[in-house]
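Before I ask anything, here is the structure I am working with.
The other protein chains are all here in position, but one chain of the complex has been omitted.
Read from first to last, the chains carry the letters A and B; within each, the first residue is number 1.
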Amino acid sequence: MIDSVLAILSAVMLGLGGFFMVSGAIGLLRFPDFYSRMHAASMTDTLGSYLVVGGLMLTAGWGLPLFKLALILVFIFFTSPTAGHALAKSAQHCDLRLPGGGASTKKADNEISGSAQGPDSRDVVSADRV
Amino acid sequence: MKTDNRGRADRADAHYSLYLVVVLSVIWLGNSGHYSPLLLTFGVVSVALVVWIGRRMQVVDGESQPFHLSLRLLAYYGWLLRKIVESNIKVAACAWKGPRAISPVSGRVPCRLESDLSRVIYANSITLTPGTVTVSLDDGEVLVHALTESGLAELREGEMEGRVARLEQP
Partner (left out) sequence: MIIATAIALLVVMVLALVRALLGPTIHDRILAVNVFGTKTVLLISVICFISGRPEFLDIALVYALINFVSIIGVLKYFEYQGRDEREGMQ
């Protein structure tokens, strides 16, 4: 009884996870500028990954594989925002100071004045620690 | 995190080192799966080495292991998970509708949090919810890029900030 409920639940989670990841990849291809693509990519990294790993955890049963999957989940949970923030910050310092074109140009002056504070890598380092 | 009071700082140091030893040992035991004396010795040596290096780097403190917040952090992450699900559904809808459904904006959101830890948790949570990304974290404000106007407006309302602020209240 419990087994079949778990199997159905894990199938649903795996299917939903696959759906969210494919939508993220579609967004990665379709969105017009770098920062929008980053939102699509963060979708595959958050809910897509959680659902897939969670679905696998439900089928794993008690034991070491469950622990390792949980470790992978925790690791993805903590590193994906750090990598995303590092990517955005690095893009800000290099050539993509603004999301080029599109609706965001009206904020252009605001952003340039904001990003002119020089490179500062401390934020990336401290984001690592949480 | 370095306080003037040396004695208290030392005790807190020992506390956090102990936490680190426990966490690292659990990771070693969980990942190894072999419990022969030789491998357990290797485990003890590695844990000791990592704790020694960590203390030398002065990263063994309440910032790297916020255990004093653990219960509240769990509740907070539960709430955050619900936000993540909601914003995932929004962004997925945008992805299928195509580029016309989105209106990327960026702007500065004021951040009145005081300690480094809560500011990093706040910035991390913003990045973790799809649809908003922290681009930089300065004194008193965060530069956020959002996929739609509503995402930025929601951050400006300050519900997430309020919850992060309540994490560290006594």
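Odds and ends about this structure:
The definition used in the following text is that contacts are C-beta pairs under 8 Å (C-beta built on N, C-alpha and C of every residue); 3 or more make two chains touch, one makes a residue touch a chain.
Everything numeric here is computed off the predicted structure, so don't read it as measured data.
Taking every chain of the complex into account, the chain not shown here touches A. As for the chain not pictured, it touches chain A at residues 10-11, 14-15, 17-19, 21-22, 24-26, 28-29, 34, 37-38, 41, 44-45, 49, 52-53, 55-56, 59-60, 63-65, 68-69, 71-72, 75-76, 79-80, 82-83, 86-87, 89-91, 93-96, 119, 121, 124.
Going forward, only the chains that are shown with their structure count from here on.
Averaged C-alpha coordinates give centres for chain A and chain B that are 14 Å from one another. Residues 19-20, 23-24, 26-27, 30-33, 35-36, 38-40, 42-43, 46-47, 64, 67-68, 71, 77, 80-82, 84-85, 88-89, 92, 98-99, 102-104, 107, 110-111, 114-115, 117, 120, 123, 126-127, 129-130 of chain A are the ones that touch chain B when the two sit in their complex.
Against chain A, the residues of chain B that register as touching in their complex are 27, 30-31, 33, 59, 63-64, 66, 84-85, 88, 91-92, 94-96, 98-99, 102-108, 116-117, 120-121, 123-125, 127-138, 143, 145, 147.
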